[in-house]
Structure formats: structure tokens, C-alpha cells
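One protein chain is absent from this view; the other protein chains keep their places.
Moving on to chain A:
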Amino acid sequence: MAVDFLYPEYEVIRNPQRCIACRVCERQCANEVHSYDEELGVMLSDESKCVCCHRCVALCPTRALKIVKSDHTFKESANWRGDTIAEVYRQAGSGGVLLSSMGNPKDFPVYWDKILINASQVTNPSIDPLREPMETQIYLGKRTADVTRGADGKIAAELPPHLSLKVPVMFGAMSYGSISYNAHESLARAACELGTYYNTGEGGLHQDFYQYGPHTIVQVASGRFGVHKSYLEAGAAIEIKMGQGAKPGIGGHLPGAKITGDVSRTRMIPEGSDAISPAPHHDIYSIEDLRQLVFSLKEATAYQKPVSVKIAAVHNVAAIASGIARSGADIIVIDGFRGGTGAAPTRIRDNVGIPIELALAAVDQRLREEGIRDNVSIVVSGSIRSSADVVKAVALGADAVYIGTAALLALGCHLCRSCQAGRCNWGIATQRPDLVKRLNPDIGYKRLVNLVTAWDHEIKEMMGGMGINSIEALRGNRLMLRGIGLNEKELQILGIKHAGE
């Protein structure tokens, strides 16, 4: 183009004292930023193609590279900021909807960071998790308050189906297609080793991964991709996806270019055809309709598997959750507006939905007030970033959490938020064979296991500090939380006191 309105966002800084011209940066950049000038014997870079994914930086053997944000500037304005202007230029050039990936990056309050955790002093002893038993095992599903006895007087041991988690952290729904085969294998193997679950997303389950079925949650979404009887039977639980935190109210679109070979077979759609998930389920327009799907899925799997319903955190989430709790579902998943995605319209990602902290507190409160909290387990997702977030989520009322972004980070993702381009240099959000092989599941699964194991240790430490030896005793224990810098309304919604109270 003769006139380029946009100056590159990043600069590639190469230290000539350190560069040995090994060309690993050139070979590893799918965006073709780096090149070698034979004549001059030096590496060159075209920073306009850089997405800041750090693949070259991480592999440079002499640490000769770094990526910095360009300090090139527009005339400063608090209203028309540089990124806002750039978006207008981009749309004026393309005429299209802006696309972006991963979670909402905007500067909205992160309530996890405004909540503090309690600890015991003097009057109630803290517990040392290294010396005393500490329980982070949980069960997801309906809990029944009634004890029934059979004719022989013995307690009837029949319980609704449950999921048993050794640690209250699961891997969130990411479809095969949006992420690579190797990323899926890493998640599946890690879930098995950790005694937790990963989620297929709506891309179906690759034939090779049926062996991990006992640690798989299979998803049924509006596109119904890859759904058939043995798929439903393969999983430990079935999840109906009504919405996703990153893009509430809209469906999905996996471009035909990514529907190749195995992805096409797994999704059961022709190669090269776009995989379009409608915004709504066309058979669900009410809680009664949802109930029908919940029970069709239960019927199809002989009432052996819990069924969960995943919704995005939106304004009236508490009322919706109340309906879901009455629909026969065993688990409600609430996905906050900071949740990740492989591609979403930027305006939706950045402006639709509400923070998961507020949604969780509202839902837990509502279900308790209505006496139906035990009908369902609550799982939250949408940017759970650390073990502290897990502890705060559980204390706000969650049974367990899903991690998606954190899991991808463990696999090497650097949050460059360019998944939609399909050229993931880390072998995660791509189907290009030469890029997919960059993620060796032998390394990937181990890093996931390390991450969750580390979090589990930290959760136990924090529970021990509070004098709590079972995560069940922490659930909904909001007295263990205090807000900092929050206003009266926020504290009221979160159901916690301010620090010092």
C-alpha cells in the first residue's frame, strides 16, 4: 500500500555484540519478521510483522534479542488514544469487523486483586500442610440432603453421578481445531496424571484421545460438531455450552482453512468448510428447552454422567443460573468476561459481559437464598490466574475452577493475542504441521502437571493459614475474605466485609 497509516506496534532490538547470526530467529518466526542478509552477514528484521510472541527471544542462544513497544506516538489525547485511532484506521482500510483473541485486555477492575485472604493468629490455630492432612479433593454434581433407607434399614447408597477431582482445578474448554493436536494431548495427559478433567470444547474428540475419556468432559455446543453416541459415552461428563465469557451472545467461526484432515473428521464436517457455531442453540429458547437437552443427554448416557451447563457471565446471570439449577443440570459453569478465545470480535470481547467475581458471588447468593445451591456445583472460569484466585473463588462459593489461559501459558503461550491468524509460533493455536510439532506433549503435559501441582501446594498453604483442612470447609466461607478499596455496593454484591471490619 502506498500509504500506511499505521506505524508498527513493536520494535525488534538486536544486540549486534551478541548476535551470532545463527538464524534461529528467522527459522522460528512464522510471521517472517527476521531475515539474513548474506551480503552484509547480518540479521535484519521487519518489525511491522511482529506480534510480540517472544518465540525468537526465547530461543535466541545468546539473548541478543528483545521486543519493545514502539514509543512512536500520536499526539496525546485521553479520549483518542493511539490504539483507538489505530483501530479506526484498520477498519477504514478493511471495512471489516475487528477480530482479536484471548481475554479482554482492557483496564477493568480485577476484583481478585481487591480481595484479601484471612489467616489464623493466637485464638485459632493455623495448620501446617506438610505435617497434617489437608484435603483438596472435591466432588462435582448434585448433593442430596436427604438420607433414605432401604427396606432392610440400610442407607441407600445411590447418589447422583459425580466427578471426582483431586484438585479443584480443571482445564477449560478449548476445541481441537482452535488449538492443536499436541496441545490437546498435553491437556489430556496432564488431566489424567493430576486426577482432574480437561474439556474438548465443541470440536469433538479426536479418535486418539478416547483413551483419556475418564478424564474428559465432552462438550455439546450450538454447532453440535463431533457429537455422536460414542463421543457422549467417552467422556466422564457432558457440558452444554450456552455461552462463552469472551464473546457472550455470539457464536463461533472456525475458518475453513483450519478444517483440515483430522479436524474435519473429528468435527464431522467437510474439509475446507467453515465451522460456524450459531449464536443460540436453535432448539433452546427457554429453561424448559434446556431441560429437554439436559435430559436427552442423560438419557443417551443412561444417567451415568453428570451434565453441566456453561454460560457467560452476563447482567442477569443469577436468575439464569437459578433456572439452570432447576433444569436438571448437575453443574453450572460461569465464564467471566476476561475468559480467552481463539477469535472473537474485538468489540464483543472488550465490552460484553461482567467480571466473574461479581457473577459468582451473585449466583452463589441467589442459589443459597432459594435453597437450591445443593442442586448444582458451581465451576467458574474467565481468568483464574493463580492459586490465590482459586482460593478466593472457592471462598466466594465456587466448587472448582476451569483454567484456560493459564494452561496455555504453561504450554508456552505468550499472550500475543494473535490466535486468529493461525500462525502460532508456539504450536498451540495453529494447525500448520511444522508449527504444531513445536509443542512436544512430553514437555507440555509435564509443565501443566507442574503448574497445577504447584497451585495445589499453595492452596494447601493458604488453607492451612486460615486453619482450614478441607477445601469443602472453605467453600462459600466469605468470612475468610475482605475487600480492599471497594465501595459499599461492590462489597454488598461480593458479600464480603471491607478490610479492617
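The rule we apply is simple: contacts are C-beta pairs under 8 Å (C-beta built on N, C-alpha and C of every residue); 3 or more make two chains touch, one makes a residue touch a chain; residues count from 1.
Everything that follows uses one rule, which is that contacts and distances are computed from a predicted model.
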item	value
Protein name (UniProt record) of the chain left out of view, among "NADH-quinone oxidoreductase subunit A", "Helix-turn-helix transcriptional regulator", "Nucleoside ABC transporter membrane protein" or "4Fe-4S binding protein"	"4Fe-4S binding protein"
Residue in contact with the excluded chain [from A:A64, A:M102, A:A343 or A:C419]	A:A64
Residue among A:Q28, A:S100, A:S383 or A:T405 that touches the chain left out of view	A:Q28
Interface with the undisplayed chain - residues on chain A	17-24, 27-28, 41, 58-59, 61-62, 64, 433-434, 437-438, 440, 442-443
